[in-house]
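A single protein chain has been omitted; all remaining protein chains appear in their positions.
Up next is chain A:
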Amino acid sequence: MINDTIAAIATAVGEGSIAVVRVSGPDAVANVEAIFSSNEKLTEAASHTVHYGYIVDRKTREKVEEVLVTVMRAPRSFTMEDVVEISTHGGVIAVKRVMDLLLESDIRLAEPGEFTKRAFLNGRIDLSQAEAVIDLIRSKSERAFSVALKQVQGNLSKQIEEQRYTLLETMAHIEVNIDYPEHDVESMTSAFIREKCSSVMDAIEKLLKTANEGKILREGIVTAIVGRPNVGKSSLLNALAKESKAIVTDIPGTTRDVIEEFITINGIPLKLLDTAGIRDTADVVEKIGVERSKNALEEADLVILVLNQNEPLHEDDIQLMEQIKSRQVIVVLNKMDLPQNLNMDQIESRFDAQHIVKMSVKEQEGLDALEEAIAAIFFTGGIEANDLTYVSNVRHIALLKKAIVSLQDAIQATEEHIPIDLIQIDVRLAWEHLGEIIGEAVGDSLIDQIFSQFCLGK
(Lines give C-alpha, C1' and ligand atoms only; values in the text may rest on other atoms or scores of the structure.)
Protein backbone atom coordinates (compact mmCIF):
# COMPACT_ATOMS: atom_id res chain seq x y z
CA MET A 1 0.00 0.00 0.00
CA ILE A 2 2.95 2.30 -0.39
CA ASN A 3 2.39 5.18 -2.80
CA ASP A 4 -1.21 4.67 -3.71
CA THR A 5 -3.48 7.71 -3.65
CA ILE A 6 -5.18 8.64 -0.40
CA ALA A 7 -7.72 11.20 0.76
CA ALA A 8 -8.99 12.57 4.04
CA ILE A 9 -10.82 15.52 5.46
CA ALA A 10 -8.12 17.91 6.61
CA THR A 11 -10.26 20.20 8.74
CA ALA A 12 -12.35 19.38 11.78
CA VAL A 13 -15.81 18.40 10.61
CA GLY A 14 -18.46 21.00 11.12
CA GLU A 15 -16.05 23.68 12.20
CA GLY A 16 -15.68 26.96 10.41
CA SER A 17 -17.11 28.16 7.13
CA ILE A 18 -14.72 26.20 4.92
CA ALA A 19 -13.84 22.52 4.95
CA VAL A 20 -10.83 21.07 3.15
CA VAL A 21 -10.43 17.62 1.64
CA ARG A 22 -6.83 16.66 0.95
CA VAL A 23 -5.81 14.12 -1.69
CA SER A 24 -2.22 12.88 -2.00
CA GLY A 25 -0.48 10.40 -4.26
CA PRO A 26 0.49 9.75 -7.86
CA ASP A 27 -3.08 9.81 -9.18
CA ALA A 28 -4.31 12.70 -7.06
CA VAL A 29 -4.66 15.21 -9.87
CA ALA A 30 -6.21 12.81 -12.38
CA ASN A 31 -8.66 11.46 -9.82
CA VAL A 32 -9.90 14.87 -8.77
CA GLU A 33 -10.03 15.98 -12.40
CA ALA A 34 -12.47 13.12 -13.05
CA ILE A 35 -15.07 14.71 -10.75
CA PHE A 36 -14.20 18.38 -11.35
CA SER A 37 -15.96 20.65 -13.80
CA SER A 38 -14.28 23.91 -14.70
CA ASN A 39 -12.95 25.96 -17.57
CA GLU A 40 -9.47 24.81 -16.71
CA LYS A 41 -8.02 21.32 -16.81
CA LEU A 42 -6.40 20.33 -13.53
CA THR A 43 -4.07 17.87 -15.24
CA GLU A 44 -2.57 20.78 -17.14
CA ALA A 45 -2.54 23.17 -14.20
CA ALA A 46 0.73 24.53 -12.93
CA SER A 47 1.84 23.74 -9.40
CA HIS A 48 0.53 25.90 -6.61
CA THR A 49 -2.46 27.27 -8.47
CA VAL A 50 -6.06 27.61 -7.33
CA HIS A 51 -9.02 26.74 -9.55
CA TYR A 52 -12.67 27.58 -9.23
CA GLY A 53 -15.29 25.08 -10.34
CA TYR A 54 -17.73 22.41 -9.32
CA ILE A 55 -17.40 18.90 -8.00
CA VAL A 56 -19.71 16.82 -10.18
CA ASP A 57 -21.13 13.34 -10.09
CA ARG A 58 -18.88 11.03 -12.08
CA LYS A 59 -21.72 9.55 -14.12
CA THR A 60 -24.47 12.13 -14.31
CA ARG A 61 -22.07 15.13 -14.34
CA GLU A 62 -24.56 16.85 -12.06
CA LYS A 63 -23.09 19.68 -10.00
CA VAL A 64 -22.66 18.62 -6.41
CA GLU A 65 -20.60 21.36 -4.77
CA GLU A 66 -19.07 24.68 -5.59
CA VAL A 67 -15.37 24.45 -4.70
CA LEU A 68 -11.90 25.90 -4.93
CA VAL A 69 -9.24 23.36 -5.87
CA THR A 70 -5.55 23.86 -5.16
CA VAL A 71 -2.98 21.81 -7.06
CA MET A 72 0.46 21.24 -5.54
CA ARG A 73 2.80 19.08 -7.50
CA ALA A 74 5.49 16.77 -6.15
CA PRO A 75 7.85 17.38 -4.51
CA ARG A 76 6.69 20.84 -3.43
CA SER A 77 3.90 19.69 -1.12
CA PHE A 78 3.46 18.55 2.47
CA THR A 79 3.80 14.87 1.57
CA MET A 80 6.22 15.55 -1.32
CA GLU A 81 3.70 13.78 -3.53
CA ASP A 82 1.14 15.35 -5.88
CA VAL A 83 -1.42 16.93 -3.57
CA VAL A 84 -4.83 18.38 -4.39
CA GLU A 85 -6.83 20.25 -1.79
CA ILE A 86 -10.53 20.77 -2.32
CA SER A 87 -12.08 23.60 -0.31
CA THR A 88 -15.82 23.24 0.10
CA HIS A 89 -18.46 25.07 2.09
CA GLY A 90 -18.24 24.23 5.77
CA GLY A 91 -20.56 21.83 7.45
CA VAL A 92 -20.91 18.14 7.20
CA ILE A 93 -23.00 17.62 4.11
CA ALA A 94 -20.73 19.26 1.54
CA VAL A 95 -17.57 17.58 2.65
CA LYS A 96 -19.27 14.20 2.89
CA ARG A 97 -20.50 14.41 -0.69
CA VAL A 98 -17.03 15.20 -1.95
CA MET A 99 -15.43 12.39 0.04
CA ASP A 100 -18.02 9.88 -1.15
CA LEU A 101 -17.33 10.78 -4.76
CA LEU A 102 -13.57 10.57 -4.33
CA LEU A 103 -13.72 7.18 -2.67
CA GLU A 104 -15.72 5.77 -5.56
CA SER A 105 -12.50 5.86 -7.59
CA ASP A 106 -9.24 4.07 -6.74
CA ILE A 107 -8.58 6.52 -3.95
CA ARG A 108 -8.27 5.01 -0.50
CA LEU A 109 -9.29 6.71 2.72
CA ALA A 110 -6.07 7.68 4.49
CA GLU A 111 -5.06 5.68 7.52
CA PRO A 112 -4.73 7.61 10.77
CA GLY A 113 -1.65 9.82 10.58
CA GLU A 114 -0.87 8.73 7.05
CA PHE A 115 -0.21 12.17 5.54
CA THR A 116 2.35 12.84 8.22
CA LYS A 117 3.81 9.37 7.76
CA ARG A 118 4.24 9.98 4.05
CA ALA A 119 5.76 13.39 4.67
CA PHE A 120 8.29 11.68 6.91
CA LEU A 121 9.00 8.72 4.63
CA ASN A 122 9.48 11.06 1.70
CA GLY A 123 12.03 13.06 3.65
CA ARG A 124 9.93 16.13 4.32
CA ILE A 125 9.96 15.88 8.08
CA ASP A 126 13.07 16.11 10.15
CA LEU A 127 14.57 12.98 11.64
CA SER A 128 14.12 14.24 15.18
CA GLN A 129 10.38 14.02 14.72
CA ALA A 130 10.30 10.30 13.96
CA GLU A 131 9.12 9.48 17.44
CA ALA A 132 6.38 12.06 17.29
CA VAL A 133 5.20 10.60 13.99
CA ILE A 134 5.08 7.14 15.56
CA ASP A 135 3.10 8.45 18.52
CA LEU A 136 0.66 10.14 16.20
CA ILE A 137 0.07 6.95 14.20
CA ARG A 138 -0.32 4.86 17.31
CA SER A 139 -2.70 7.15 19.15
CA LYS A 140 -4.82 7.94 16.12
CA SER A 141 -5.01 4.26 15.19
CA GLU A 142 -6.18 3.32 18.62
CA ARG A 143 -8.84 6.00 18.64
CA ALA A 144 -9.96 5.10 15.15
CA PHE A 145 -10.04 1.44 16.05
CA SER A 146 -12.19 1.94 19.10
CA VAL A 147 -14.55 4.22 17.22
CA ALA A 148 -14.81 1.79 14.31
CA LEU A 149 -15.47 -1.04 16.70
CA LYS A 150 -18.20 0.93 18.40
CA GLN A 151 -19.81 1.57 15.07
CA VAL A 152 -20.00 -1.95 13.82
CA GLN A 153 -21.15 -3.61 16.97
CA GLY A 154 -24.58 -5.10 16.95
CA ASN A 155 -26.96 -5.12 14.07
CA LEU A 156 -24.76 -3.87 11.25
CA SER A 157 -21.98 -6.30 11.90
CA LYS A 158 -24.44 -9.17 12.19
CA GLN A 159 -25.97 -8.34 8.84
CA ILE A 160 -22.57 -8.05 7.20
CA GLU A 161 -21.41 -11.31 8.68
CA GLU A 162 -24.47 -13.08 7.33
CA GLN A 163 -23.79 -11.84 3.83
CA ARG A 164 -20.13 -12.70 4.11
CA TYR A 165 -21.00 -16.22 5.14
CA THR A 166 -23.16 -16.68 2.05
CA LEU A 167 -20.23 -15.52 -0.06
CA LEU A 168 -17.81 -17.75 1.84
CA GLU A 169 -19.92 -20.85 1.26
CA THR A 170 -20.17 -20.00 -2.41
CA MET A 171 -16.43 -19.46 -2.64
CA ALA A 172 -15.67 -22.73 -0.86
CA HIS A 173 -17.93 -24.51 -3.34
CA ILE A 174 -16.14 -22.90 -6.27
CA GLU A 175 -12.75 -23.75 -4.80
CA VAL A 176 -13.63 -27.40 -4.31
CA ASN A 177 -14.67 -27.60 -7.92
CA ILE A 178 -11.29 -26.18 -8.88
CA ASP A 179 -8.96 -27.98 -6.49
CA TYR A 180 -10.78 -31.32 -6.52
CA PRO A 181 -12.03 -31.58 -10.09
CA GLU A 182 -12.61 -35.33 -9.87
CA HIS A 183 -14.44 -35.22 -6.58
CA ASP A 184 -18.13 -36.04 -6.52
CA VAL A 185 -19.38 -32.65 -5.35
CA GLU A 186 -22.04 -30.76 -7.22
CA SER A 187 -20.67 -28.66 -10.06
CA MET A 188 -20.70 -24.96 -9.40
CA THR A 189 -22.66 -23.30 -12.17
CA SER A 190 -22.81 -19.70 -13.27
CA ALA A 191 -26.53 -19.65 -12.50
CA PHE A 192 -25.90 -20.69 -8.92
CA ILE A 193 -23.17 -18.09 -8.41
CA ARG A 194 -25.41 -15.44 -9.94
CA GLU A 195 -28.25 -16.30 -7.59
CA LYS A 196 -26.02 -16.09 -4.51
CA CYS A 197 -24.32 -12.88 -5.57
CA SER A 198 -27.64 -11.23 -6.40
CA SER A 199 -29.08 -12.04 -3.01
CA VAL A 200 -26.02 -10.62 -1.25
CA MET A 201 -26.08 -7.56 -3.46
CA ASP A 202 -29.74 -6.89 -2.65
CA ALA A 203 -29.01 -7.12 1.04
CA ILE A 204 -26.08 -4.71 0.79
CA GLU A 205 -28.08 -2.28 -1.29
CA LYS A 206 -30.75 -2.26 1.37
CA LEU A 207 -28.10 -1.65 3.99
CA LEU A 208 -26.60 1.18 2.00
CA LYS A 209 -30.00 2.77 1.54
CA THR A 210 -30.61 2.84 5.26
CA ALA A 211 -27.06 4.11 5.69
CA ASN A 212 -27.74 7.01 3.38
CA GLU A 213 -30.99 7.71 5.12
CA GLY A 214 -28.90 7.94 8.21
CA LYS A 215 -30.56 5.27 10.28
CA ILE A 216 -27.71 2.87 10.81
CA LEU A 217 -24.47 4.54 9.96
CA ARG A 218 -25.46 7.99 11.02
CA GLU A 219 -22.72 10.05 12.44
CA GLY A 220 -22.58 12.47 15.30
CA ILE A 221 -20.92 13.30 18.57
CA VAL A 222 -22.20 10.65 20.89
CA THR A 223 -23.96 12.67 23.56
CA ALA A 224 -25.40 10.93 26.58
CA ILE A 225 -28.10 12.63 28.60
CA VAL A 226 -27.77 11.34 32.14
CA GLY A 227 -29.25 12.06 35.52
CA ARG A 228 -31.37 10.68 38.29
CA PRO A 229 -34.85 9.45 37.41
CA ASN A 230 -37.42 12.11 36.67
CA VAL A 231 -35.16 15.12 36.44
CA GLY A 232 -36.40 15.72 32.88
CA LYS A 233 -33.93 13.92 30.61
CA SER A 234 -36.52 12.73 28.13
CA SER A 235 -38.18 16.11 28.03
CA LEU A 236 -34.82 17.64 27.21
CA LEU A 237 -34.27 15.17 24.39
CA ASN A 238 -37.69 15.94 23.00
CA ALA A 239 -37.08 19.65 23.26
CA LEU A 240 -33.79 19.35 21.40
CA ALA A 241 -35.24 17.01 18.81
CA LYS A 242 -38.35 19.19 18.57
CA GLU A 243 -40.58 16.13 18.48
CA SER A 244 -41.87 13.68 21.00
CA LYS A 245 -39.72 10.60 20.85
CA ALA A 246 -39.36 9.56 24.45
CA ILE A 247 -42.37 8.86 26.62
CA VAL A 248 -42.55 11.52 29.28
CA THR A 249 -44.42 10.93 32.51
CA ASP A 250 -43.92 12.07 36.04
CA ILE A 251 -43.29 8.50 37.18
CA PRO A 252 -39.61 7.99 38.05
CA GLY A 253 -38.00 5.22 35.91
CA THR A 254 -40.24 5.64 32.85
CA THR A 255 -37.42 5.45 30.35
CA ARG A 256 -36.21 1.90 30.53
CA ASP A 257 -33.92 1.74 27.55
CA VAL A 258 -31.56 4.01 25.72
CA ILE A 259 -33.32 6.17 23.15
CA GLU A 260 -31.30 7.60 20.27
CA GLU A 261 -31.95 10.76 18.37
CA PHE A 262 -29.91 12.55 15.74
CA ILE A 263 -29.89 16.29 15.72
CA THR A 264 -27.78 19.10 14.36
CA ILE A 265 -26.83 22.10 16.43
CA ASN A 266 -25.08 24.93 14.59
CA GLY A 267 -24.07 22.42 11.93
CA ILE A 268 -22.65 20.01 14.47
CA PRO A 269 -24.15 16.55 14.23
CA LEU A 270 -25.08 15.03 17.59
CA LYS A 271 -26.19 11.52 18.33
CA LEU A 272 -28.26 12.00 21.46
CA LEU A 273 -28.71 9.10 23.83
CA ASP A 274 -31.50 9.48 26.34
CA THR A 275 -30.77 7.07 29.12
CA ALA A 276 -32.78 5.49 31.85
CA GLY A 277 -32.27 7.36 35.07
CA ILE A 278 -29.31 5.94 36.89
CA ARG A 279 -30.24 4.77 40.36
CA ASP A 280 -30.16 1.66 42.48
CA THR A 281 -33.30 -0.26 41.72
CA ALA A 282 -34.83 -3.64 42.42
CA ASP A 283 -37.02 -3.60 39.30
CA VAL A 284 -35.45 -6.13 36.92
CA VAL A 285 -36.41 -4.37 33.70
CA GLU A 286 -35.34 -1.02 35.02
CA LYS A 287 -32.09 -2.58 36.19
CA ILE A 288 -31.27 -3.64 32.64
CA GLY A 289 -32.04 -0.10 31.52
CA VAL A 290 -29.71 1.29 34.16
CA GLU A 291 -26.98 -1.09 32.96
CA ARG A 292 -27.43 0.12 29.39
CA SER A 293 -27.30 3.70 30.55
CA LYS A 294 -23.94 3.03 32.12
CA ASN A 295 -22.71 1.57 28.83
CA ALA A 296 -24.03 4.55 26.90
CA LEU A 297 -22.12 6.72 29.30
CA GLU A 298 -18.92 4.86 28.48
CA GLU A 299 -19.23 5.43 24.72
CA ALA A 300 -20.21 9.03 24.99
CA ASP A 301 -17.98 11.82 23.71
CA LEU A 302 -20.08 14.37 25.56
CA VAL A 303 -22.21 14.01 28.67
CA ILE A 304 -25.18 16.21 29.52
CA LEU A 305 -25.89 15.87 33.21
CA VAL A 306 -29.40 16.92 34.13
CA LEU A 307 -30.08 17.98 37.72
CA ASN A 308 -33.33 19.10 39.31
CA GLN A 309 -32.46 22.44 40.92
CA ASN A 310 -35.73 22.25 42.84
CA GLU A 311 -34.18 19.54 45.04
CA PRO A 312 -30.96 19.34 47.03
CA LEU A 313 -28.21 17.10 45.68
CA HIS A 314 -29.01 13.45 46.13
CA GLU A 315 -26.42 10.78 46.87
CA ASP A 316 -27.05 9.29 43.39
CA ASP A 317 -26.23 12.71 41.86
CA ILE A 318 -22.91 12.86 43.67
CA GLN A 319 -22.03 9.35 42.61
CA LEU A 320 -22.85 10.21 39.01
CA MET A 321 -20.74 13.38 39.12
CA GLU A 322 -17.81 11.33 40.39
CA GLN A 323 -18.27 8.90 37.54
CA ILE A 324 -18.16 11.56 34.84
CA LYS A 325 -15.65 13.94 36.30
CA SER A 326 -12.97 13.21 33.68
CA ARG A 327 -15.41 13.60 30.77
CA GLN A 328 -16.60 16.52 28.72
CA VAL A 329 -19.68 17.54 30.68
CA ILE A 330 -22.42 20.12 30.37
CA VAL A 331 -24.56 20.49 33.48
CA VAL A 332 -28.20 21.36 32.92
CA LEU A 333 -29.96 22.75 35.99
CA ASN A 334 -33.55 21.99 35.12
CA LYS A 335 -36.85 23.12 36.49
CA MET A 336 -35.88 26.80 36.85
CA ASP A 337 -39.61 27.52 36.93
CA LEU A 338 -39.61 26.03 40.42
CA PRO A 339 -37.86 27.42 43.50
CA GLN A 340 -34.12 26.72 43.80
CA ASN A 341 -33.24 24.22 46.53
CA LEU A 342 -29.87 23.17 45.11
CA ASN A 343 -26.67 24.36 46.72
CA MET A 344 -24.87 26.00 43.77
CA ASP A 345 -21.47 25.79 45.48
CA GLN A 346 -21.55 22.03 45.15
CA ILE A 347 -21.93 22.40 41.38
CA GLU A 348 -19.64 25.33 40.74
CA SER A 349 -16.79 23.66 42.63
CA ARG A 350 -16.96 20.75 40.22
CA PHE A 351 -17.70 22.32 36.84
CA ASP A 352 -16.66 25.35 34.77
CA ALA A 353 -19.22 28.10 34.86
CA GLN A 354 -19.44 28.14 31.04
CA HIS A 355 -20.47 24.50 31.12
CA ILE A 356 -23.39 25.10 33.47
CA VAL A 357 -26.74 25.97 31.87
CA LYS A 358 -29.90 26.93 33.66
CA MET A 359 -33.07 25.76 31.97
CA SER A 360 -36.71 25.08 32.23
CA VAL A 361 -37.39 22.45 29.68
CA LYS A 362 -41.08 22.56 30.46
CA GLU A 363 -41.24 26.29 29.71
CA GLN A 364 -38.82 25.93 26.73
CA GLU A 365 -36.42 28.32 28.44
CA GLY A 366 -32.62 28.15 28.17
CA LEU A 367 -32.51 25.92 25.09
CA ASP A 368 -30.43 28.47 23.17
CA ALA A 369 -27.93 28.70 26.00
CA LEU A 370 -27.53 24.90 25.95
CA GLU A 371 -26.96 24.84 22.20
CA GLU A 372 -24.36 27.56 22.53
CA ALA A 373 -22.57 25.68 25.30
CA ILE A 374 -22.43 22.53 23.15
CA ALA A 375 -21.13 24.46 20.14
CA ALA A 376 -18.53 26.18 22.29
CA ILE A 377 -17.10 22.91 23.51
CA PHE A 378 -16.99 21.57 19.98
CA PHE A 379 -15.32 24.56 18.39
CA THR A 380 -12.68 24.88 21.05
CA GLY A 381 -11.54 21.39 20.19
CA GLY A 382 -12.85 19.77 23.34
CA ILE A 383 -14.33 16.99 21.29
CA GLU A 384 -12.68 15.37 18.33
CA ALA A 385 -13.96 11.82 18.33
CA ASN A 386 -16.63 13.08 16.03
CA ASP A 387 -14.13 13.31 13.17
CA LEU A 388 -13.26 9.70 13.62
CA THR A 389 -16.84 8.55 13.88
CA TYR A 390 -17.63 10.51 10.81
CA VAL A 391 -14.65 9.22 8.91
CA SER A 392 -15.33 5.62 9.77
CA ASN A 393 -18.82 6.06 8.36
CA VAL A 394 -17.43 7.41 5.12
CA ARG A 395 -15.17 4.40 5.01
CA HIS A 396 -18.00 1.94 5.63
CA ILE A 397 -20.14 3.43 2.92
CA ALA A 398 -17.24 3.42 0.47
CA LEU A 399 -16.58 -0.25 1.25
CA LEU A 400 -20.22 -1.22 0.89
CA LYS A 401 -20.24 0.49 -2.49
CA LYS A 402 -17.07 -1.29 -3.53
CA ALA A 403 -18.59 -4.62 -2.51
CA ILE A 404 -21.59 -3.87 -4.72
CA VAL A 405 -19.36 -3.04 -7.68
CA SER A 406 -17.49 -6.33 -7.24
CA LEU A 407 -20.74 -8.27 -7.05
CA GLN A 408 -22.01 -6.51 -10.16
CA ASP A 409 -18.79 -7.53 -11.94
CA ALA A 410 -19.27 -11.11 -10.78
CA ILE A 411 -22.88 -11.19 -11.94
CA GLN A 412 -21.97 -9.70 -15.29
CA ALA A 413 -19.22 -12.28 -15.67
CA THR A 414 -21.68 -15.13 -15.08
CA GLU A 415 -23.78 -13.75 -17.92
CA GLU A 416 -20.80 -13.62 -20.25
CA HIS A 417 -19.92 -17.27 -19.52
CA ILE A 418 -16.63 -16.36 -17.92
CA PRO A 419 -15.05 -19.42 -16.20
CA ILE A 420 -15.87 -19.81 -12.51
CA ASP A 421 -12.31 -19.33 -11.30
CA LEU A 422 -12.33 -15.83 -12.79
CA ILE A 423 -15.75 -14.99 -11.38
CA GLN A 424 -14.29 -16.03 -8.06
CA ILE A 425 -11.88 -13.07 -8.22
CA ASP A 426 -14.79 -10.63 -7.94
CA VAL A 427 -16.70 -12.69 -5.39
CA ARG A 428 -13.61 -12.75 -3.24
CA LEU A 429 -13.11 -9.00 -3.60
CA ALA A 430 -16.67 -8.38 -2.42
CA TRP A 431 -16.05 -10.67 0.54
CA GLU A 432 -12.85 -8.82 1.41
CA HIS A 433 -14.47 -5.37 1.20
CA LEU A 434 -17.20 -6.49 3.60
CA GLY A 435 -14.56 -8.00 5.85
CA GLU A 436 -12.76 -4.68 6.08
CA ILE A 437 -15.87 -3.09 7.53
CA ILE A 438 -16.03 -5.46 10.45
CA GLY A 439 -12.27 -5.54 10.76
CA GLU A 440 -11.83 -9.13 9.74
CA ALA A 441 -8.54 -10.06 8.14
CA VAL A 442 -8.54 -12.28 5.07
CA GLY A 443 -6.81 -15.12 6.86
CA ASP A 444 -7.34 -18.80 6.35
CA SER A 445 -11.11 -18.88 6.79
CA LEU A 446 -11.67 -19.91 3.17
CA ILE A 447 -9.44 -22.97 3.50
CA ASP A 448 -11.16 -23.86 6.79
CA GLN A 449 -14.54 -23.54 5.12
CA ILE A 450 -13.55 -25.81 2.23
CA PHE A 451 -12.62 -28.63 4.54
CA SER A 452 -15.54 -28.28 6.90
CA GLN A 453 -18.08 -28.03 4.09
CA PHE A 454 -16.79 -30.86 1.91
CA CYS A 455 -15.47 -34.36 2.50
CA LEU A 456 -12.19 -34.60 0.66
CA GLY A 457 -9.33 -37.03 0.79
CA LYS A 458 -7.08 -39.46 -0.97
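In this section, a contact is a pair of C-beta atoms (placed from the backbone, for glycine too) under 8 Å apart; a residue touches a chain by one contact, two chains touch by 3 or more; residues count from 1.
The criterion applied here is as follows: contacts and distances are computed from a predicted model.
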For the complex's missing chain, which UniProt name, "4-hydroxybenzoyl-CoA reductase subunit beta", "tRNA uridine 5-carboxymethylaminomethyl modification enzyme MnmG", "Extracellular solute-binding protein" or "C-type cytochrome biogenesis protein CcsB"? "tRNA uridine 5-carboxymethylaminomethyl modification enzyme MnmG"
Out of A:E114, A:E261 or A:D301, which is the one that touches the chain we can't see? A:E114
Hidden partner chain, touching residue among A:R138, A:K158, A:K209 or A:K325: A:R138
Suppose we count only contacts with the excluded chain; which residues of chain A make the list? 1-4, 111-114, 117, 120-121, 127, 130-131, 133-135, 137-138, 141, 175, 177-184, 416-422, 425, 441, 443-444, 446-447, 450-451, 455-458
